[in-house]
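A single protein chain has been omitted from the complex, and every remaining protein chain is retained in its original position.
Letters A, B, C, D and E name the chains as they come in the text, with residue numbers starting at 1 for each one.
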Amino acid sequence: MSTSGNLLFLIALLPFIGALVPGLMIRAGRNATATFTAVPTALALILLLTMAPAVLNGETIQAEIEWLPQLGLSVSFFLDGLGLLFACMILGVGLLITLYARFYLSGEDPVGQFYTYLLLFQGAMLGIVISDNILLLLVFWELTSLSSFLLIGYWKHLPEGRQGARMALAVTGAGGLAMIGGMLILGNIAGSFNLTDILQAGDAIRASEWYLPALILILLGAFTKSAQFPFHFWLPHAMAAPTPVSAYLHSATMVKAGVFLMARMWPVLSGTDAWFYIVATTGLVTMVLGALIALFKDDLKALLAFSTVSHLGLLTMLLGFGTEAAAIAAVFHIINHLTFKAALFMTAGIIDHETHTRDIKRLGGLRHVMPLTFLIGTVAALSMAGIPLFNGFLSKEMMLEEASHTYWAGSAYAVPVLATIGALLSVAYSFRFIGHVFLGPVRDDYPAKPHDPPFGLWAAPALLVILVVLIGVMPFLADGIVAAAASAVTGAELDPHLKIWHGVTPALFMSIIAVVGGAALLALHAPLDRAWIKARRPEAKAIFDGLVASIVGLAQRFTAGSHNGAISRYLAIFTVTSVVLGAIAFMGGGLSAPTRDMLPIPAVIAVGWIMLIVATISVVTMHHHRFRALVLIGIIGLTISAGFVYMSAPDLALTQISVETVTIMLLLLALHFLPKETPRESPMGLKIRDGLIAVAAGAGVGGLSFAFMQRDIPTISDFHIANSYEGGGGTNVVNVILVDFRGYDTYGEIIVLGIAGLLIYALMHALLEGPAARRLRNRDYAQDRSRDRHPLMMVVVTRVLMPIALLVGIYIFLRGHNQPGGGFVAGLVVAIALLMQYMASGFAWTQDRQRIEYHTLIGFGVIIAGLTGVGAWVFGAPFLTSSYTYVNLPPIEEFELATAMLFDLGVFLTVLGAVMLMLYSLSRIARYAGSTVNVTPMDYDPGSRVDDGSEST
Amino acid sequence: MSFIAELLIAISLVVSGIFGFVGSYGLVKLTDSLQRLHAPTKATTLGVGGVLIASMIFFYAETGYLSIHELLISVFLLLTAPITANFIAKTYIARNLKKTDLPDSQSTCGWSIYDDPPESRPGN
Amino acid sequence: MLTRLIPHPLLSLTLVFVWLGLVNTFTLGNLLLGGFLAIVIPMLTAPYWPNRPKIGKPLKGLEYVLIVLWDIVVANVQVAAIILFKRQKNIRSQWVVMPLELHSAEAITVLAGTITMTPGTVSATLAADGGSILVHCLHTDDTDAVRDEIKTRYERRLKEIFE
Amino acid sequence: MIEAAILFAAGCYGLALLLDLWRIALGPNAADRILALDTMVINVIALLVLYGVWRGTAIYFEAAMLVAMVGFVSTVAYCRFLLRGDIIE
Amino acid sequence: MEFLVASAVGTMTAGGVYLLLRLRTFPVILGLALLSYAVNVFLFSSGRLAIDMSPILSKYGEASYTDPLPQALVLTAIVISFGMTAVLVMISLGAFLEADSDKIDIDETDANEDVAK
Partner (left out) sequence: MSHWIILPVVLPAMLAPIIGFVMRYDIVLARVTSTVGTVLLLAISLGLVMMAADGTTHIYRLGDWPAPFGIVLVLDRLSALMVLLTSALALMVLLHAMASGWDNRGRHFHALFQFQLMGICGAFLTGDVFNLFVFFEILLIASYGLMIHSGGRDRMRAGLQYVVMNLAGSTLFLFALGTLYASTGTLNIADLAAKIPLIPAEEAGLVRVAAMLLMIVFAVKAALFPVQFWLPATYSNAPAPVAALFAIMTKVGAYAILRVHTVVFGPGVAGTDGMIDAWLFPAAIVTIALGAFGVLGAKRLMPLISFSVVGSMGTLLVAVAVFSPVATTAALYYMVHSTFAAACLFLIADLVVSRRDGDALTAAHPTVQNGLFAAIFFAAAIAMAGMPPLSGFLGKLLVLDALREPGLMGWAWTAILAGSLLTIVGFARAGSTLFWKSTAIPVLAPEETADDADGSDDTPPPNRATPAEVAPVMLTLAALVGLAVFAGPVASYLEQTSTQLFDRAGYISAVLAPGEET
């Protein structure tokens, strides 16, 4: 039976809304903050209680909004008995903690932050217990890890806080991640991530082959969160948090999330051997171990922390038994443990607050100075010990009863004996808490003068111990909620009748043994404690820290070693990867039969081949002499250009040779600043390795091209040849492709050049404004230079050559559409012409006469090309649609005008501007390096000797 | 194509080839760098000239139009070859010879490789 | 005004011819375009050629060109012979210092170029003040003869043309 | 006849290129290498024109002209680098 | 002929890769230059080889043409690699001037020494 209750959304949301409150209210003071922080919690609790009757009647309340339906993740909540129990605990204790913390925290602590984190945590925790979608549950689950990280690290200046927070996050985070896996598997088996659906699919899940992985992964989440052995070690270190946090998270709520989850999943996951042996055994071991360690802890909070570990083990064990009675006991003990343990933590906090110490060995006799605290603490501790008339007794009795008839691997005694030992130890440390803190004589060496705290501090624990006693005396008060919760856990209608006296049962004997034995053990505490301190035992924190440190160290070494800045190695890996994967890919396929005959090899071409090969090998072998390598590169460029001519690619030849020249200029300009020799520093092994890689890459690439050159295939370029003249208005198909069919590529390409110009210019400025400039200034580049900078002959010849070269540039530009040439080559030719002038008469002299800035050229070029493209829009055509017409202007013969030429003009300007801006930038750097500025076009004009009045300036 | 044209073309080509070869042969044969300078700068200009003349005759004979753009290459080479040679010579001298290895300039200043120009102008 | 429009008439004329050579077909349109470019380009490049060299006798210039062309042919044959047939040890290379009477930068350039193009000589460098040329002679026994021949055959003519 | 002459000339230039290559590879000094590269450029120009004659087409002419132009510029640049360090002062 | 082209591409690639793996910036630049020659010819060869079939449409009669598309692609590639080379040269110069070292690998200890200097 379920009813819809959209109030659930509000309840879930209220803590998160509340988390915003402290940030605003903190300006109004601590009291106001605490008060207003309590409001949303109280409101949520009241809303929850309005639903309680229905839930106690066996109804479930549901509400759902879709979130990520593709994943099956929805914001869906449901409230059943178990959820109600936990929600009440979370909100109720939350209220008490809010009150307690107001008085606990000092004036220097950022209270606003505290309440924000606290409410975030509360919201997350509340979310876990009312989620009806296991993915949503995961969200809240991880949120509790995160918010508890913030709370544990609240005193961020303390190293223990930071370390404790990180440890808790690492352990519970790891568990949470495992649980993600488990939940996803679970959802996949059930076909839904909705809890209500999954809870119906228990049989299918247990039958699935994925059951065990899912179980283990989910339990990892639960065990880490609930501090089960061997993940128990983070909890004591989380005690670095302020005590309200310990009381709330580490006794009442968060650590119970794991228990909650096991309870929640009980109908689905329990009932198998795997469940029993994993869960019950872990619980049992944890219970005994936690209790044992607790006995020897001197820090009050540590004692309580390990006691919590032990009790969580107890709960886990009960759930692991997998019986309905055990489930009832577990639910009941959850309530009881909450009441006494929260009260105890608060008591510890009060003692710490009043005496300024939590060290049991420095305490004792507080009964006399802090009677009220003594009363509260003693009642709670007796309940923890399982002394009758207190609620702890009841549930422990039920636990022992269940343990007494549980077989473990065929043994009837293992579980009862160990459970009794656990109970015995529990009695011992509980009595120690009472005896060593409150009893005995009053000491005169407390770090502070203790007395009972103000009402605000003792009110909350007092309320809790009242519950301890009430339930202890009148357990039937809890009947309703325990019944509802236990029914929800088991999925069966349970109607437990909680009572004080169960008659003479094995449990009673075990209980008596525990109490007597515990008291005896405490009597022997002093010698045992000495032995304990002497004993060597594994220190969980040290192991964890060592583990983390070694993983971090490994990660550091690995990262530093692998990403060590050795780009040459990265490139080697890249090349090897390409070659190997390429080869593997090839071998997975195959080749069709060759379809082309090979072309003959004329002698001159063979010579060209020899030149290319010799030059390439020489570049490699002589690369240490950088200048020589540049000369050799010149051969390669020349040969390839000639080869392009031979192989029907005149446009390529033109472009290749002019680009190569400009590139060599750039390299020469740069080499001026760089060392002229490359040191011989590669060890032979490296050379051989690189040589092998290089040969492999070369063979691969060569083989690839040899393979496809022997095979013909139809290509799309038949279209280009067919449409070049009719559609593009040009007979040079390559040019028409460049400015028309694929003009968009060309547009991109000139933008690359424009960016290159910009980049180089920007870089030049960065260099001239940075420390590099100092280095430049201090460097002497003037050694053993020839004294003639601007030789007369060069200057004179350039004066004739430059106009001719410009003319050639214009010619090449104009004919490009129909014959080899075009904007790009023309731009380079003009750049080379200007370059000639710069080389002849020097940078400064030439630059002074330069009327158009290169920046502007690039800008115009890119914009003209772009506008030509956009211009087509006016005619309703797409970007870069060209059109052309033949103009007949008598007496001139017909000529063609094409928008593509305008585009090509953009190319021309950009290329020219970019090349010149690059040269300009390099020259500026050189000038910065100390070259003086020439004011005349040539070193010395002999004509000036005779006619000084010449117009040469 | 007339036999005369063919013959002229063939002769030009053969002459060109011979000079082209001799230029590079000199480059290899001569042992002194300055001597080598003489070989290619002379021979190759005529070598290229020969091919260019052949080309001109060829296209004239083929199409009946006088193709003059071959002349441009010749003009270009004639203009640039001296500069090239001059620069290479200076490069050799500057890097391999000392001032004293050269004869005196018999002028007011020494050779421009080693000496600064006279301070004849303000700001120079 | 005309000087501004056509700063270097000879250059402009050259450019028209070069344009026609480039397009390689003589049409009215090409001539007009060539003429236009021959005016525009020198105007644009005028700042880089600030002075205007005087050419006194253009016809002498033509004569000079023809002489040099002939000498180039001869030079090629002579040098080819030396390269092909002379033993290395018999080649006597010498430096020749050529004091100059020319003052125009253009004239000096043409002379230096001519030296490089003609029999067995390469002009290696100028004096820093342009007062003499250092000539490398591939093979000669008489440096004075070489100097005198250059003086009479080329420098004298250039002096007439340029000054 | 023309075919044979072309073949002969091409052979000459082919050999010339190899000799140039020899000089570039051996040096011994930088001036020799630059000179040899410059010669190579000129030989290639001749070969390009020769190829145009052989195929009877003028579309390779621009390549030859451009090679002449850039060959000059790069030779000067190489020399200027050795002479002055900075090719554009 | 195809073999010559393929082997030339292979040789230039091998040379380029070898230089690319050197430890100073200048050889690396040379290596990338060689590689860009290699890749240009490679890309060109994807249109297969043809002699005297330039894709310049003849006004007279039928003629066959080589595949023009790879040529256009190579042109684009040449231009782009030119821009890239210029940038590379400039940045390597910048790195050299800033760090006073033309090593291309960044070694932590090396870097610290430089700072100490």
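Here, a contact is a pair of C-beta atoms (placed from the backbone, for glycine too) under 8 Å apart; a residue touches a chain by one contact, two chains touch by 3 or more.
Because the structure is a prediction, the values reported are computed rather than measured.
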Interface partners of the hidden chain - shown chains only, full complex considered: A, E
Residue among E:Gly15, E:Pro55 or E:Pro70 that touches the chain left out of view: E:Pro70
Omitted-chain contact residue, chosen from A:Tyr277, A:Tyr413, A:Phe476 or A:Tyr744: A:Tyr744
Sites on chain E contacted by the missing partner chain, in the whole complex: 20, 25, 28, 32, 35-36, 39, 42-43, 45-47, 69-70, 73, 76-77, 80-81, 83-84, 87-88, 91-92, 94-95, 98-99, 104, 106, 111
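Methods note: only the chains that are shown with their structure count from here on.
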Between chain C and chain E, the fewest steps along chains that touch one another: 2
Centroid-based (C-alpha) most distant chain relative to chain B: A
Pair of chains joined by the greatest number of C-beta pairs in contact: A-E
Relative to chain C, chain with the most remote C-alpha centre: A
Distance from the mean Cα position of chain E to that of chain D, given in whole angstrom: 22
Approximate Å spacing (C-alpha centroids) for the pair chain A, chain E: 37
For chain D, residues contacting two or more additional chains: 10-11, 13, 15, 17, 30, 34, 58-59, 65, 69, 72, 76, 80, 82-83
Per-residue overlap in chain E, given as positions that touch at least 2 other chains: 52, 54, 56
Chain E residues touching chain D - in the complex, by the definition given at the top: 52, 54, 56
Residue numbers on chain D that touch chain B, as the complex places them: 1-2, 4-6, 8-13, 15-17, 19-20, 22-23, 29-32, 34-36, 38-39, 42-43, 45-46, 49-50, 52-53, 56, 58, 61, 64-65, 68-69, 72, 75-76, 79-80, 82-83
Chain D - residues contacting chain E, complex: 55, 57, 59
